[in-house]
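Here the complex is missing a single protein chain, while all its other protein chains stay put.
Per-chain residue numbering starts at 1, and chain names A, B and C are given in the order in which the chains are listed.
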Amino acid sequence: MKSFASDNYAGVLPEVMQALSDANIEHAGSYGNDVITLRVITSFKEVFSAEVDVFFVFNGTGANVLSISAATQSFNAILCADVSHIYNDESSAPETFTGCRFFPLATNEQGKLDITTVEQRIIRKGDLHFPQISALSLTQSTEYGTVYTAAELKAFSELCQRHNLYFHIDGSRFFNATASLDSSLSAMTTDIGLDILSLGGTKIGMMHGEAVVVFNKKLAAQIKYKHKQVMQLASKTRFIAAQFEALLKNELWRKAALHANRMAQKLAVALQQFTKINITKPVQANVVFAIIPKHWNEPLMAVFPFYVWREDLNEVRLMCAWDTEESEIDAFVALIKTLL
Amino acid sequence: MKSFASDNYAGVLPEVMQALSDANIEHAGSYGNDVITLRVITSFKEVFSAEVDVFFVFNGTGANVLSISAATQSFNAILCADVSHIYNDESSAPETFTGCRFFPLATNEQGKLDITTVEQRIIRKGDLHFPQISALSLTQSTEYGTVYTAAELKAFSELCQRHNLYFHIDGSRFFNATASLDSSLSAMTTDIGLDILSLGGTKIGMMHGEAVVVFNKKLAAQIKYKHKQVMQLASKTRFIAAQFEALLKNELWRKAALHANRMAQKLAVALQQFTKINITKPVQANVVFAIIPKHWNEPLMAVFPFYVWREDLNEVRLMCAWDTEESEIDAFVALIKTLL
Amino acid sequence: MKSFASDNYAGVLPEVMQALSDANIEHAGSYGNDVITLRVITSFKEVFSAEVDVFFVFNGTGANVLSISAATQSFNAILCADVSHIYNDESSAPETFTGCRFFPLATNEQGKLDITTVEQRIIRKGDLHFPQISALSLTQSTEYGTVYTAAELKAFSELCQRHNLYFHIDGSRFFNATASLDSSLSAMTTDIGLDILSLGGTKIGMMHGEAVVVFNKKLAAQIKYKHKQVMQLASKTRFIAAQFEALLKNELWRKAALHANRMAQKLAVALQQFTKINITKPVQANVVFAIIPKHWNEPLMAVFPFYVWREDLNEVRLMCAWDTEESEIDAFVALIKTLL
Partner (left out) sequence: MKSFASDNYAGVLPEVMQALSDANIEHAGSYGNDVITLRVITSFKEVFSAEVDVFFVFNGTGANVLSISAATQSFNAILCADVSHIYNDESSAPETFTGCRFFPLATNEQGKLDITTVEQRIIRKGDLHFPQISALSLTQSTEYGTVYTAAELKAFSELCQRHNLYFHIDGSRFFNATASLDSSLSAMTTDIGLDILSLGGTKIGMMHGEAVVVFNKKLAAQIKYKHKQVMQLASKTRFIAAQFEALLKNELWRKAALHANRMAQKLAVALQQFTKINITKPVQANVVFAIIPKHWNEPLMAVFPFYVWREDLNEVRLMCAWDTEESEIDAFVALIKTLL
């Protein structure tokens, strides 16, 4: 079965699987004290052009919670998009572990925040009755598959500096966004003044694992203790590190991301030919949002599962992954034609 | 490099690696909604001879915290051994996530708790000034490589029932213990009246992953929400489930556990010949504790890394794993002879 | 100094002060085990016409957090008004102690929620990725001094029952609201099907102390342990209970509330004569919201302190208390006339 349900449905990139196999020799130090992990951290410093600290974690919620916990005390608050994953799809893990308030901010129709909306919410500084806002968390690419440009991120970064906030990016699809912008990892992070990044590995084609990349040394002092405490420290860390090593080698991440993005483009172009389909969001990463006739859901999903995003409009989400094939898109389009 | 440092240093069983490769085909539902996960849960019900609920998690701390959180409110307390992993090696994750007190209880020289010690600590029931004791957490096999017999566990289970406590086992090496007793998974759990089990996969030869196995249906109502909240729900769950499937197939777990246990026995027998070495704990699972001359540490560790457990006595921990080879033990013993 | 800043600025009702003095004889059991506390709890059962459980606490945040903690697990969420005290003025105490998400809902211009807005947010039931909504928290009277009628509360209660939510009222000014409606404590709680109430004592004229009143027996099982755990159990509880006894005696609460409400009415009527003043909210309890010329703030506040609620409009909040005197309102109005 293939699907347009989620890039989480996809399996593991062959190069990543090979790396796992290659890493499976003899004994290695546990909890990150192994040569592969150390080697990959060095590679991270190179690709981010910065003396980053790197913490490998299991999943995206773990990455986000670890990142936020490093930037907060329990009386703090975090600003995030009302449509963000951290506000909608991570249960109450963010609150339970950090103790903080998460303030949802309205996004535009592309799922992006703007400077004014964020700045207007930075209120009551020093007022002990109000949770003190200490961080901004953005998603790149957004839940709607749109991307912030480097200039836009830079503006948010400067806003954060003006107001003494930490700047976090939830980058579960950061590779897709960076490839979409034809940019580099360092240009989208170090150069814009980011403090901390949740860098997604699973959706781009790893078996499991994400990385928390810390650019701001003030955050680095205590995060290693939080890493363990938040239950995200793997005993056999080498098997996460090795997967990232495969992704970084010859920019495999870019190849996988560009492919997924290109498949989304192809799908969008193909769907635009149908007057009964209305593509609702700019297609900038690896997903297409479209309003389709509701009675199409069942016959289409029977072959290619996907999610209905907004039930009232029958807006559906069609996600492409590293392993989406052109023939599958052709087959999907052919299936649509039978429904016209 | 091989070592006696930890079964966490070992890699992945070939059968498990093959299962990972086999699971890497096409798309699968995420977050446990896939055919492999469903199939493996059915297998769990068979091997435990009970309608268990199963939650696959990433690591041992996650398994323990999820288990305890299912059995507690934040005003509760848990009884555990003072030498236990949950009290010594999981940071303050247990308290931070559950809000509970963990009361350490003195163990005997084998690292085991006895009924009297536990019962004497079950105090102040209904006294709102005191954290209300709601669970007992035991480790099987213990941190010292000793094992509780089924009869001993049954006695603890009855104690828990008398006092209305939940009974949890931290089984990061549960397979080693069960193999050591020549028993079955159901005999050591369902039959003794266990409520909830952290079943370790990583140390026996998985790449990553443990399972929380819930026997008591009262605990099952809300644990699925906690599973996500505690950041232990994998998007690509199939890759944990597939590893457990390999372990269960033809009782691979028993083969791996018996091998590791046998290597520990062989090592113990070999070390007993040296008058300068004093084996300090019964060797019942896959580890040998021994007091050795302190000046041996450096030359031995240079070839075969291991941990010093008690610095004052120079008591060292020598852990065997699924991949420990007889020739390595021979080489270790030969190296000792050069130090005499 | 007198002020229109807050009913928290007012002192203690003479009858309450006398009750404190009267309670100060000999020894009494601590932590609520005293005759006064038991007597007052009996009185609560009478005035609420229900077998309520009562927990005396120190302050409003404590009352709200205790109430919500009784109605939630850490993976739950609570619906509340975006202008509510629990969302704006209690730091992150609600999240830190309960672990839950608090979802802010838009209110109308009177600061009230409506059924549709609440019902639309009751989403994703059973979806473990989303914090499970378990309670609705309303404020009576609202932050804008408006009140929900019994019929309106009844409709919310039925909504909660339909969706299996607990219904909580933050009643820091519940006495003012009940007096405003010329209703009774039981009619506004027991009769509308409320589950749990934070009943304010401090703002109506106590020195310190609020009461959590539990109508739903399902919530009562564990709340006594939470009461201690949330640091809200007073050793000398009799001195909170005695104050509530004074409030209940001959309905002193109604007399105090009606006075404060009447002063707000008098103030509103007096202000309406000025064309430069725009009263912005219906005056239903003990507060007047009005837009006044900004340059009046300083000379007015110099004599009668008050708070600017919205800086952009120069909307000010003028709060009356049990001790506000007619002559003070006259003096305030006279002062305004000097500014025309």
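Here is the rule we use: a residue touches a chain if its C-beta (ideal position, glycine included) is under 8 Å from a C-beta of that chain, and two chains touch if they have at least 3 such contacts.
All figures in this text were calculated on a predicted structure; none of them were measured in a lab.
J.: As a test of the contact rule: which chains in view would the missing one touch?
T.: Touch partners of the hidden chain, whole complex considered, are A, B, C.
J.: For the chain left off this view, which of A:45, A:121, A:163 or A:224 is in contact with it?
T.: Here the residue in touch with the unshown chain is A:224.
J.: Touch as defined at the start, partner being the missing chain; which of C:37, C:73 or C:96 qualifies?
T.: Result: among the candidates, C:96 touches the missing chain.
J.: Among A:128, A:303 or A:339, single out the residue that touches the unshown chain.
T.: In the complete complex, the chain left out is touched by residue A:128.
J.: Touching the absent chain in the whole complex: find that residue among C:232, C:261 or C:286.
T.: C:232
J.: For chain B, enumerate the residues touching the unshown chain of the complex.
T.: 74-77, 88-92, 95-96, 99-102, 104, 128-131
J.: Considering the whole complex rather than only what is displayed, give the residues of chain C touching the chain that is not shown.
T.: Touch set of chain C with respect to the missing chain: 1-3, 5-6, 8-12, 17, 20-21, 23-31, 58-62, 65, 90-93, 96-97, 202-203, 207-208, 225, 228-236, 239, 305, 321, 323.
J.: Suppose we count only contacts with the excluded chain; which residues of chain A make the list?
T.: 31, 69, 73-75, 128-129, 132, 222, 224-229, 233
The criterion applied here is as follows: only the chains that are shown with their structure count from here on.
J.: Using CA atom means as chain centres, which chain is nearest the centre of all the protein shown?
T.: A
J.: Please tell me the distance, in whole Å, between the geometric centres of chain B and chain C computed from their C-alpha atoms.
T.: 51
J.: Quick one: chain A and chain C, Cα centre-to-centre, how many Å?
T.: The mean C-alpha positions of chain A and chain C differ by 42 Å.
J.: Please work out the Cα centroid separation of chain A and chain B, and write it as a whole number of Å.
T.: Computed value for the inter-centroid distance: 33 Å.
J.: At which residue positions does chain C touch at least two other chains?
T.: Those would be 74-75, 128-129.
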